[in-house]
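With one protein chain held back, the other chains of the complex are shown just where they sit.
Each chain gets a letter, A and B, in the order it is written, and its residues are counted from 1.
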Amino acid sequence: MTMIAITSTGPSLDDQVDPRFGRAAGFLIVDLETMDTRYIDNGQSQVMAQGAGIQAAQLVARAGAGWVLTGFVGPKAFKALSATGIKVGQNLEGLTIRQALKRFKSGGIEVASGANRAGRGGR
Amino acid sequence: MREIIILSGKGGTGKTSLTGAFAHLAGGQVICDLDVDAPDLHLLLKPQRERREEFYSGHEARIDPAQCDGCGLCASLCQFGAIRENGGGLAIDPLRCEGCKVCVAFCPMEAIAFPEKHCGQWYLSSTRFGPLVHAQLLPGRENSGRLVMVLKQQARELAQARGAALLLCDGAPGIGCPVISSLSGAHLAVAVTEPTPSGRHDLERVADLCGHFQIPLAVVINKYDLNPEETGRIAGFCRERSYPVVGRLPHDLSVTAAMLRGLVVTELPDTAFSLGLKRTWSRIKGLAGLGCQGNAAPGGES
Partner (left out) sequence: MIAAVASGKGGTGKTTVTASLATVWGGPLVAVDLDVEEPNLHLFLRPTIEGREKAHLTVPVVDEARCNCCRACADLCQFAAISVMGSVILTFPEMCHGCGGCFAVCPEKALSCGQRELGEISWGRSGPVDFLSGRLRVGEAMSPPLMRRVKGRLQQMLGSVGGDAIIDAPPGVSCPAVNAVLDSDVILLVTEPTPFGFYDFRLAWQAFAPLGKPLGVVVNRAGLGHDAVYRFCRDQGLPLLAEIPYDRDIAAAYARGRIVADLSPELRETFLSLRGKIGDLARQCRPRKAVHA
């Protein structure tokens, strides 16, 4: 799988990895072979109080991504991502998209085995 | 940015009065009242509203009597007993309606509308201690957990934009939906308890909740002198579970006196209570990793 979804604060490779998954500002979808990028805005999730993680998982699944790179993933989103076979690389907050991609290509990102955030989004 | 949430389990232990004083001691940080159900912090902080937004959450079902043929299928499907014969036909009790859409989906006459539910307002305000994000749920409305999430989101963005070191939140009583929502993403929870059977019992429940969501907990024993034995039991419980007790504050009517004047207790001349409160706040800052760095509080240390 060569498509990667990275939670991003903006549409360029020099924007920051958004630490949030469900409520990320947006997703930068990167085709690793061609390095084509496409930005999906996720602004509407800011006002959603529940299911933002699940909806974000649906969004990246539909975009054809095989990996998600982000900061924190909650349990529901993690369950949804792993159900569709999408691998998760987490704890990447503080990097730019470019840096995160570089680390990914060099094999420096492990497949997460579980959610790294216990919080939940309200009923 | 660190996020501290003040909780209590039991209501009336002094949570909001203490939060107000902490906001004063922190000085210029972002403050958020997450007790959207019965918010009181604004009574101390006297906010100037700068932005007001309506809050909609979920939907509610409404039967159009002109289209309803009274078949009663909706009433038989409703798990919440919200649909009843009401003299002239079937009607939905908005207080019992859960907004699940089952009646809407199954009505053979398509006679049930499903409008969005207006649940309240939220506000961005300025106060003498810094910006306040707060809300008011319309009385009797549900979904305060969702409103809590909206407030937190706004408060975090505001704190980030201002480069604030701290987001200080006043939580709701209990351990249910709004409290669970308010815990998510917090770096430290501070439970304000009192040495009464209810105080200790409810502290244990709120402590279990924090454990469940892996949020570190510190404890303030307010009105500790009302029952020294119970205070000892609470301290024992905290020791056993390794929760730091960051303050023992006496029963003191100066808190009420300040409230009556629309002030927080640390704005009045020093008493044993307010001096204790200042020491409590510096311990909380230490635990939350705020130390003396960042935008530490003017007048925060005594």
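The rule is simple: a contact is a pair of C-beta atoms (placed from the backbone, for glycine too) under 8 Å apart; a residue touches a chain by one contact, two chains touch by 3 or more.
Because the structure is predicted, anything quoted here is derived from the model rather than measured.
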What are the shown chains that the left-out chain touches?
A, B
Per the definition of touch given earlier, which of A:9, A:58 or A:99 contacts the omitted chain?
A:58
Can you say which of B:2, B:24 or B:141 touches the chain missing from this structure?
B:141
Among B:38, B:161 or B:272, which residue is in contact with the omitted chain in the full complex?
B:38
Thinking of the whole complex, not just what is shown, which of B:34, B:83, B:180 or B:284 touches the missing chain?
B:180
Sole touch to the unshown chain from B:9, B:47 or B:130: residue B:9
Positions on chain B where the hidden chain makes contact:
8-13, 16, 37-38, 40, 43, 58-59, 77, 79-80, 84, 93-96, 98-102, 105-106, 137, 139-145, 172-177, 179-180, 194-198, 201-202, 205, 208-209, 212-213, 223, 226-227, 230, 251, 253, 256, 259-260, 262
Contact residues on chain A toward the hidden chain run 50-51, 54-55, 57-58, 61, 76, 79-80, 83-84, 120, 122-123
